[in-house]
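This is the structure, below, for whatever I ask next.
One protein chain is absent from this view; the other protein chains keep their places.
For clarity, chains are labelled A, B and C in written order, and residue numbers in each chain start from 1.
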Amino acid sequence: MANLTLVQSINLALAQEMEADDSIVLLGEDIGINGGVFRVTDGLQKRFGNDRVIDTPLAESGIMGFSVGLAMAGMKPIPEIQFEGFLGPAYDQLVNHAARFRTRTRGALTVPLTVRVPVGGGIHAPELHSDSPEAIYAHHPGLKVVMPATPYDAKGLLISAIRDPDPVVFFEPKRVYRSFREEVPEDEYTIEIGKAKVVSEGTDLTVVTWGASLFQCLEALDELPEDISVELIDLRSIYPFDAEAIIESVRKTGRCVVVHEAPLTAGFGAEISSQIQEHCFLYLEAPVQRVAGFDTVMPYYKLELDYLPEAPRIKSAIEECMAY
Amino acid sequence: MANLTLVQSINLALAQEMEADDSIVLLGEDIGINGGVFRVTDGLQKRFGNDRVIDTPLAESGIMGFSVGLAMAGMKPIPEIQFEGFLGPAYDQLVNHAARFRTRTRGALTVPLTVRVPVGGGIHAPELHSDSPEAIYAHHPGLKVVMPATPYDAKGLLISAIRDPDPVVFFEPKRVYRSFREEVPEDEYTIEIGKAKVVSEGTDLTVVTWGASLFQCLEALDELPEDISVELIDLRSIYPFDAEAIIESVRKTGRCVVVHEAPLTAGFGAEISSQIQEHCFLYLEAPVQRVAGFDTVMPYYKLELDYLPEAPRIKSAIEECMAY
Amino acid sequence: MPRRTVYEAKVEFVQILDEDGGFDEKLGKDLISDEQVVALYEHMVTCRELDEIAFKLQRSGRMGTFPQNKGQEAAAIGTAHALIKGTDWLVPCYRENAALFMHGLPMHYILLHWMGDERGNEIPPGVNITPLCIPIGTHMLHAAGIAYASKLRNEGRVVATFFGDGATSEGDFHEAMNFASVFQAPIVFLCQNNQWAISVPRESQTASETFAQKAIAYGMPGTQVDGNDLFGVYKVVKEAVDRARDGGGPSLIEAVTYRLGDHTTADDARRYRDQAELDAWLAKDPLIRLRKYLETNDLWDDQMQTELDEKAKVIVREVVKTAEGIESPATEDLFNYTFANLPDGIITQRDTLRTASIGQNPAQIGLRTQRQNA
Partner (left out) sequence: MPRRTVYEAKVEFVQILDEDGGFDEKLGKDLISDEQVVALYEHMVTCRELDEIAFKLQRSGRMGTFPQNKGQEAAAIGTAHALIKGTDWLVPCYRENAALFMHGLPMHYILLHWMGDERGNEIPPGVNITPLCIPIGTHMLHAAGIAYASKLRNEGRVVATFFGDGATSEGDFHEAMNFASVFQAPIVFLCQNNQWAISVPRESQTASETFAQKAIAYGMPGTQVDGNDLFGVYKVVKEAVDRARDGGGPSLIEAVTYRLGDHTTADDARRYRDQAELDAWLAKDPLIRLRKYLETNDLWDDQMQTELDEKAKVIVREVVKTAEGIESPATEDLFNYTFANLPDGIITQRDTLRTASIGQNPAQIGLRTQRQNA
């Protein structure tokens, strides 16, 4: 058991899985000697060699399409896309190929890849280094999408993702990369894709969130009056997502606030809100609230904290939902 | 006034706008002498010349990025992407550039382009010729997204889109291209982007839909018992969408079914359902229902009608929503 | 030397059997045995028969859109012959059916594919072929990845990937060429330059004089070959395959050929191309040329042709019967292949054939508890 950052726990999971399964290869821009721009793959090329930790040319569609080929030939590629904004050029290969080969070939050719992608805002990064496109990939059938918020979950979910026989988009909230440490077991363990985590139990209102927003929610909860009992759920998996855990919680609390960084409109919060309504209609005491990014382009960093759902906005949504 | 198909009304609108504004150029694959694979641009190259109706190399990112450049230099490009499945390679240029230049430059450089894209299933086409990605583009700030379902609306919305100072994704439901004719005025007219159409008034339940599904909804309505009074809304614009019209209707009817071809999860129906809930909470007598494509890859055509929300599925959703 | 040449390159064109039946002995001698040539010709004719019948199936409403392969058989077969069936991989687009059949794809799979049935892509085990690729220019990256996997694992497999002249315009073509050359993957890029991408002629697709010279951008050998010349195609592909298998990396081959049919059955090429152009190329049909060769070399006669035509008809009739005889896919096939392990949501959708929740059995969404006092 070691006290690790998110960066370190991901590095550990990668190393352990690579050790155990030599069909795993990592590929991406600057992941080799440089260890990735966030150092997530630090030391792995040295340990596993150039053939298994591959610096690629600067081409995201290439990285993704090449990985699809590797996967169909029986390897388990783990491509890295340097920032979520650069998933754009890889989008077509990801949604129209990686996601479709199993369906397309009735299972004859499959694509067991895990694409790692730093995600989200809050670190004063340049343009296209701070977006949250999880709803896009969740909407495309054939992909699984996860976004762990803590070092412990990251290790367990990454191992599940790597072992999953289908493509998984593994989003790493960069705001959390080094923001805190947590005890992470040395042994390998898995966390089931599709299972949420109840971070704190409560009876009055459910907050559902994922990624770095978890910490803004915790901050908001800290500032709430003592007498409001909030159940906080970290979704962890976006697709498939744990409808059951949410429904169970909201049937208990009758109120829900969903929090995410991505723009409101057609964000994943809409799916959650809709499903709550479909499954908890008679239990709801207030409309499900969404606290999200605005329907505007993620701003350059001077304004990013005005854009992101920070604690005060979450707090007031909770209070108003309680008061409804 | 002439009796036109959707293909013809779009062709007419393009011709009239090109006549009026010589900064408009069309570009795409096979749109010139061939008139496009659906003949939507038939005759336009002959009429306006090779410089204004431009056959491009086979490269969608190229078409989109080149159009962004043309637009920033003061032209009004109308690129065509041959099928919605081939928006994939153009995605990055569309969402990360076309959609962002106004924000990025505080309005100094803008991208008044209208990208025309055939959309949706039901015509026995090959793979990637039958998808419905409207939610993807609606989620990306900086884009407008429309999907007219009739020849009349297509002309008015296309003219609005072309004249709009910002990028518009103009989806053309290919199942409707030649399925029926409608009176379309010869004169130019516009339909405001963001305004829905109440196709039929009703008091018991609201059906919200867009694109080719409109006709499946009409079919379902025909088969309903006389005593159920349905208000049918054709959204027409996906982003921005006419929340007001929907809210007004659902506050009146208390029940709503949303119908679309795209996969359920994180589809645009989720946004509508969420907003109804947020704004009509105390008026709702049943949960908002979504009848949509399944969370699976759009199948090859033998199964496509099992996938698409056809009339029977819509009808039973309406009946069950009424019975709730 | 303030202005000095730092790089020079050239591109060669290869032709062994020309359209008048002329045969280059120096390059062509003992290249393919007489027996093999006869067998390849027979295969070519059978594939042409399938192609014509497929066209008719579409016209009579028994199949969806179909892209005829007519006229490009020599490029497909010459390439397939240079690769080892069951070891090497073929990563096709959709105009090289003849190559796929040679490497073990059951013929009715192609019909199933165009009949809107994914089972046409359910490649049998041991057949190293990826399914027809609909999005143009995207599959060459998969080919590069498959080739690199072979290299990484020292399997000695070579990959050949087919694509059209139009496909070279896509960014993915560039990225595939670049990845393949940077990683020295064992792959042959086979560009079927059939002069048209639907209605767009080669001159509007690229300003380069040849497609072969695009290899130069990647420090890769590039060769142009008469794509209607079985011998020429086999020769240059074989050289490239051998080089690849020996660790010499990728190659680009431009097979100069022609699309004798419309783009697909949904197309009408008379809208955009001249009859005269088509006529000139009809005379270069690889079937005519190869038959001429066989006859010149006393390997063929009218009697054999009649028998072959009959045999081809019988084979193709059987193939059509098989494709049409397959029972309709079950609705639940919609769901079952989305993931190896279906998430609850999809299971519910499959079992109820519904998307949203009303009318669904609450048990199906597996609630662990139920609040009573709603």
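The working rule: a residue touches a chain if its C-beta (ideal position, glycine included) is under 8 Å from a C-beta of that chain, and two chains touch if they have at least 3 such contacts.
Keep in mind the model is a prediction, meaning the values are calculated, not measured.
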## Note on the structure
Absent chain's touching partners (shown only) are A, B, C
### Query
Which residue, B:R104, B:H124, B:R175 or B:R313, contacts the hidden chain when the whole complex is considered?
B:R104
### Message
Out of A:I24, A:V291 or A:A311, which residue would touch the omitted chain in the full complex?
### Response
A:V291
### Query
Which of these touches the unseen chain: C:F173, C:F189, C:Y234 or C:Y293?
C:F173
### Message
Just checking the interface: what residues of chain A touch the absent partner chain?
### Response
29-30, 32-35, 37, 55, 57-62, 85-86, 88-89, 124-129, 264-265, 286-297, 299-304, 306-307, 309, 313, 316-317, 320-321, 324
### Query
Residues of chain B in contact with the chain that isn't shown?
25, 51, 54, 56-57, 59, 61-62, 64-75, 77, 89, 92-93, 96-97, 102-110, 141-142, 144, 164-166, 194, 239-240, 243-244, 247-248, 251-252, 274-275, 278-279, 282-283
### Query
At which residues does chain C meet the chain that is not included here?
2-16, 24, 26-27, 169-175, 178, 181-182, 184, 204-210, 212-214, 216-220, 224, 232, 249
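The rule is simple: only the chains that are shown with their structure count from here on.
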### Query
Cα centroid separation between chain A and chain B, in whole Å?
30
### For chain A paired with chain C, centre-to-centre distance based on mean C-alpha positions, whole Å
38
### Message
Which positions in chain C are in touch with at least two other chains?
### Response
118, 135, 138, 171-172, 333, 338, 343, 345, 356-358
### Residues of chain B touching at least two other chains
61, 85, 88-89, 127-128, 265, 286-287, 289-290, 294-297, 299
